[in-house]
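Of the protein chains in this complex, all but one are displayed in their positions.
A, B and C are the chain letters, set down in written order, and residue numbers restart from 1 in every chain.
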Amino acid sequence: MNATADPVVQKEDSMWRQKAMINANYTALANAHEEDRKVVSTFVPGNLNELLMCFDFVRNLPETNALQAALRKQSGRLVLDAERNDHSEDVCTYVKADIGMMMQGIGPTGETMPTPDLLMLSYTGCFTFMKWFELVREHYGCETTMLHIPYQGDGVITQNMRDYVVKQLKEDVIPVLERISGIKFDIDRLREYLKESVKAEEDLVWVLESAKNKPSPIDAYFGGVYYIGPIFTAFRGTPEATDYYRTLRQEIAERVAAGKGPITPEGELDDERFRLVVEGPPNWTNFREFWKMFYDEGAVVVASTYTKVGGVYDFGFRHDPDNPLESLAEYCLGCYTNLNLPSRIDMLCKYLQDYEADGLLINSIKSCNSFSAGQLLILREVEERTGKPSAFIETDLVDPRYFSAANVKNRIESYLQMLTQKRARSAA
Amino acid sequence: MSITDIVDRCEALFEDLSFAAVREWKAAAPDRKAIGYMPIYVPLEIIHAAGMLPVGILGGGDHLEVIHGDAYYQSYICRIPRSTIELGLTGRLDYLDGMLFPSICDVIRNLSGMWQLLFEDKYVRYFDVPQNFTDAVGGNYYRHELEVLRDDLAGVAGREITDAALNNSIGVYNENRAAVRALYDYRAEKPWQALTSEVYLLLRAGMVLPVEEHTVLIGDYLDAVRAEDRPMRDNCRVVLTGAFCEQPPLGMIRSIEMAGCYVVDDDLMLVNRWLTEEVVGNGDPLSSLSAAFLHHSMETSAKYVPDRATKGRHLVDAVRTSQAEGVVFASPSFCDPALLDRPMLQHVLTGENIPYTAFKYAENSGQMQPIREQAGTFADSIKLWSA
Amino acid sequence: MTVTAGIDIGTGAVKVVIFDCDGEQNRWLAKRVDRLRRRDPMVLAESCYQALLKQLGLGRDEVAYVATTGEGENISFRTGHFYSMTTHARGAIHLNLGVRAVLDVGALHGRAISIDERGKVLSYKMTSQCASGSGQFLENIARYLGVAIDEIGKLSLQANDPEKVSGICAVLAETDVINMVSRGITTPNILRGIHVSMAGRLARLLKAVKVPAGETVLVTGGLALDDGLIGAMHDEIADRKVDVAIESNPDSIYAGAIGAALWGAFRHEKLIHLGQLAEAS
Partner (left out) sequence: MDCYIGIDLGSTTTKAVVLDTNDEVLGRGITNSRSNYDIAAQIAKQEALIDTRFNLFRRSLIDVESLRGRQDAFLDLLERSFRLEQYLEQLADLRDTCEGNVTEQRFGERSDALREVLRALFGRLFADAPAMFAPGVDRKSDFFRDIAGSRYQAVGEEVATAADLEFDAVLNVYDRSIIDVENRISNESESAKLKRALDRAFTEATDLAASEEAIRAPVTGVLDIALDETYTVGTGYGRARLPFSKEHIRSEILCHGLGAHRMYPNTATVLDIGGQDTKAIQVDADGIVENFQMNDRCAAGCGRYLGYIADEMNVGLHELGPIAMEATRPVRINSTCTVFAGAELRDRLALGEKRENILAGLHRAIILRAMSTLSRSGGVSDEFTFTGGVAKNQAAVDALKALVRENYGEITININPESIYTGALGAATFAVRAGEA
């Protein structure tokens, strides 16, 4: 989720804090077993960070490892290593990069990847997760506990779904966590963590919505992935996270006051020419090059769906210390990729309106069917409902072979030149 | 009826992209209704108990020219959703009163939402199934989902679905499951008698025919092949796996046999083989269906395996019981569940010294040469080196 | 004596060999290769086979088993057909008893096959269905660059700074190459670049079939005699620290046909024992 490895020209305090947090977590993971702490691997969408903290687990997030490896230009080789071991070229490259890392036993920062003591398979919004952890389980021979999150097929969360998830937590997940960690579950401890979560969530939402300003003080996609870093990973519910988001909010508030645009690796973007909404995950192998294509044209992303994969907070959901397990269930059920297509379309249309965007750009990711399957219909529907033109580009998460700079640039250029033409006409 | 009569009839049903058979069934009596479903499994009993016809929708095969379907899918997504959309957009499925999308992968899952948007007047449901297999947790959840489905379908059918009706339907489907099992057992025993290209067409017929008729048809076929002596070729025996959703073109199944492999077990068309044992037909029907799903259903890549030790055993058992000499992994390109599962299954086979080969296809694959090369080489190596 | 013929129909050429197989003794009687040059492969196979029989003064009835391989399944006069990997494996063993893997590189395919000492296929891996980095692609580029097929290897070896070809699609890759020329990249460096990316794919295939360390790999098929490719293979293998020896053989192009002829003989014996099966599949 975060791009600390990128050589970003970034002066702000928040960035350094975040860097420190992320690296601290990798060190914690590397030393976990010496300091005999237990390690749990889990996924970003529907992660149960607060719950896992109740059992003193060190949290390892394979998706984050994969993208960190990509930002450090390691993923291409890792993917090939996995493919050489009978993994199909067709399947998710997060999985293959992760498998490549397991095979070499070294994480993206060069520190050893600890053998997890438990795999917390929060099965949320992505079928690949299930196979992914079956593969990890096969590799390490470690235990797995599955939390099955039903899909919002009809765009609603039913009582039956809630009960099912809570019941799994009570009868399957928590007992396993207790057994592996040797720590008794203390629901009050969970409440405390959730209180922290709420604070961070409030500030995160404020930051994301600051993009409604003109010019937008943030880039809600390329910049956004930095902002969601802590709360989507091992830090939701920690005081560090609360702290980070308070600082971040202050920094952004200053930018708003000063009428400044977003900070980018190429420097401040001071002439916002296009305001875009982006659907789909970023490409990590050419992250900076990709961002620069937007920067060069003065395009700012004012809202994105990807910054909702680890939780949709800007529609009012907050973790609830008074109903801990129920709100964890609610959280998991509400993650972006667990929404059905009509709900996703409603969300995008709302963003286009509320953030006064010029149009929608979809970055379609080869690896990620949970996002990609149906995006072309999303594109049509959103265009029809908002009357705003959209564009479609295809890249991949961490497989450099699927980032064709020339093609992507051509499409972005053509799209923005098209927007300019339309403006010129409506102006005339 | 002779084998050719039966097989020709099945092939005609299989190739008919206008689903005339279903249309005729509907036309035969006023307000008859039909419900479509995609792979892998939905409880057909509930549709049947509502007096409606379940129709298996398995894509457009290699005869359908996909034009609009491609407009909805990127090149790196499998073929079945785009041809299914094509079928829908070209009115070939307009006779369907509803469509069920089982929980199998992200692509089919998202297709359910697309269907809601594209066919607003039709009943559309994403049919989720538990990945937790304890009665108190997963079972409880699943039973509720079944109730919702029953009420929904009762609404579509415009009539109540009683427990008695459900138990009756369970009985009817128990017979069909028994017939299909008999067919598979016979093929495992004499694969040169019951060719897989025929067995497959016979099962495909079950996607559009009323279940009672289908059960009879299987019986007729078995009688017909038993009555005939067909040439036995010098082929090896293989289990075909990985083809549980998007179906291979008939040409591929024929090519595999042509290249020297007799398929003695497979995971094509799982829907009427999904429940592996008789479902209790005289208890609370939804609980019976739920229990059957939790405890007596097929293993497939779309299902979670809680116990590491049992991962892949179903495939080894299939090889042993069907006395196969090897396994052919044939999966659709871009099929995440099958392709992600494959390495794990292969490791299990290696552990058991069961040889295997693997390749990919699309429902409209045209060039069979690479398929023949691989299946053929596999058959060669088993034949040339067996004793 | 048991005379058998092996006919290998590839995408670039038809190869025919005739053997005299007596138990352990396999005597090579004659061989012939005809480039297809867009002629009908079936017709060409027939004439090529006839020519060899004539040369040996043999009648058709004196050949115990005519085995086809490659795209030869529907040759009318075949006794039986064996599939390419089976035959290349056997042919490789015949050409070099020591090999434990075969790298079959043709106009449109690349296959790595690991085999045991008897020529049994243990595992294999093929290049995907996209033709970039195929032999065909290399030939097109050579033609564009004004390089004769038999010069490719020689030139490629003169490269000092190979330029990698990126394109996923062969047609787009051609444009890449045109871009290279426009950027003044020399012909040897372009050809070598293509060899390197081909070698890269092939080396990955080799690693994937897990050839035991220290073993020898025989390159067969149409490109077996392209020194540039072989050279690039050596480098790749070294770079990837794969401990195998890459070898070629002047008769590598016949590997498939040889294997077919020898398996034909084997099958012939077996059929005589089994008796009952008229046609070997």
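The rule is short, and it goes like this: a contact is a pair of C-beta atoms (placed from the backbone, for glycine too) under 8 Å apart; a residue touches a chain by one contact, two chains touch by 3 or more.
Note that the coordinates shown come from a computational prediction; the quantities given were computed from them, not determined experimentally.
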| task | Report, in label order, the displayed chains that the undisplayed chain touches. | result | A, B, C
| request: Determine which one of C:L29, C:M42, C:L56 or C:L122 touches the chain that has been left out. | output: C:M42
| remark: By the document's definition of touch, the residue of C:M1, C:L97, C:A148 or C:I272 touching the omitted chain is C:A148
| said: Touch as defined at the start, partner being the missing chain; which of A:D13, A:D186 or A:E413 qualifies? | reply: A:E413
| task | Just name the one of C:Q136, C:S156, C:S197 or C:T220 that touches the chain not displayed here. | result | C:Q136
| request: Pick out which of C:Q50, C:N74 or C:Q158 touches the chain that's been left out of the picture. | output: C:N74
| remark: It is residues of chain C that touch the chain not shown, namely 11, 38, 40-42, 71, 74, 108, 129-132, 134, 136-137, 143-148, 168-172, 175, 178-179, 181-182
| query | Contacts of chain B with the missing chain: which residues? | reply | 62-63, 65-71, 75, 364-367, 369
| said: Please output the residues of chain A touching the missing chain, sorted low to high. | reply: 376, 380, 383, 389, 392, 394, 404, 406-407, 410-411, 413-414, 417-418, 421-422, 425
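Note that only the chains that are shown with their structure count from here on.
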| request: Could you name all chains that are in contact with chain A and with chain C at the same time? | output: B
| remark: By Cα-centroid distance to the whole-protein Cα centroid, the innermost chain is B
| request: Just give me the whole-number Å value for how far the CA centre of chain A lies from that of chain C. | output: 48
| field | Gap in Å, rounded to a whole number, between the CA centres of chain B and chain A | value | 36
| said: Give the residues of chain A touching no fewer than two other chains, as numbers and ranges. | reply: 85-86
| message | Under the definition above, what is the set of chain A residues touching chain C in their complex? | response | 80, 83-86, 89, 401, 404
| said: For a test of understanding, state which residues of chain B touch chain C in their complex under the given definition. | reply: 233-235, 259-260, 369-370, 372-374, 376-377, 379-381, 384-385
| query | Quick one: in the complex, what on chain C touches chain B? | reply | 71, 73, 81-86, 118, 120-121, 124, 126, 129, 263, 266-267, 277, 280-281
